[in-house]
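Of the protein chains in this complex, all but one are displayed in their positions.
This part shows chain A:
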Amino acid sequence: MVVLDRLVRSRTAAALTSPHGVDHYLSRINPMWAAHEVRARVVDVRRETDTPGAPVATLTLRPTATWRGHRAGQYVQVGLDLPGSARRMTRCFSISSPASGAGEEIALTVRAHADGQVSKHLVDAAPGLLLHLSQAEGSFTLPVSPATPGIDPLLFITGGSGITPAMSMLRTLLRDGYDGRAGRPVTFLHHARSPEDQIYAAELARIAEDDNDVTVHLRHGDARFSELELRRLAPGFRDTDTWACGPAGMMELVRAAYGDSPRLRLEHFKPPATATGSAEGDLRFARSDRRVANSGASIFEQAEDAGLSPVFGCRMGICFSCTTRKAEGTVRNVLSGAESSLPDEDIQICVSAPAGDCVVDL
């Protein structure tokens, strides 16, 4: 097995299969054979909540041997071949299981969004489903372990599905022997829409009960965290290493409360935007950090007007030279009229016009 593994990853194998690469051939024999790419089989699906319209499930994935493992708090890109359409959709999900080693199983906790095709499929997935993964990504991670010296407290503030990366961190700490004896208090604040919508309710209750110096505060519905409450539950929070992840409103509040404290680490998630019309909103060029009012023209023209010089070829939608990543927002294809609101999508900017706010990687 090891010999075989070495062989398929060797430079000779790469040279023999050039220009396509070993995986191009291996994957067609058995999708779980890979030399570089990562794929995974869903081996277990467990419902966490049955919230109407937005149920949550935890999926256990068995990755190919090429999975390099992850640090607690990281996310992974998940590609799913949508049945019936032959389109592979790729979305990011935080890993909720504790830090993994190479080839080890991981778990994702996914909430089915009403207009999220991937998330809906994953929540209703059956074991055996094949997923295409990236390696773990992201720097929203936990740099400490129970073995790290120091007694600085740790604080987690999460809302809704934002609990998943924090849960991975908390689980990693506890798995690796954190018991509070070394004196590093952990505070875990979480807000869920309702008690029924609370993910990991039983596990959190057990963690709160155990003698481990982890304090868990859960809030539901209209009972949201305020700065006042933050001060009461986590005195000196501005000087506490903090990991926050949740919906935009909550993140705003947290950011305001922390001012410019360097202790705060934030992770955002990007829900699909909704279209607002033709020539409204702002068009933002992320790489050059410029923002213009959307004129309704193609993104290409607007970029040129803003003084940028994006790569182009035909300027009429046939050569794909101008393909650019759209980070968020809705665009309308001026040839077909089709609108698309997917985050992190590759678009031909010469034939795409923004519909409402839009961020592109230019």
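Methods note: a residue touches a chain if its C-beta (ideal position, glycine included) is under 8 Å from a C-beta of that chain, and two chains touch if they have at least 3 such contacts; residues count from 1.
Everything below uses one rule, namely that contacts and distances are computed from a predicted model.
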{"item": "Omitted chain (choose from \"Formate dehydrogenase subunit gamma\", \"Polar amino acid transport system permease protein\", \"Methyl-viologen-reducing hydrogenase subunit delta\" or \"Acyl-CoA desaturase\") - UniProt protein name", "value": "\"Acyl-CoA desaturase\""}
{"item": "Sole contact to the chain not displayed, among A:86, A:114, A:147 or A:228", "value": "A:86"}
{"item": "Touching the absent chain when the full complex is considered, from A:223, A:293 or A:335", "value": "A:335"}
{"item": "Interface with the unshown chain - residue positions in chain A", "value": "12, 15-16, 18-20, 24-25, 27-28, 79, 81, 84-90, 313-314, 316-321, 323, 335-336, 346"}
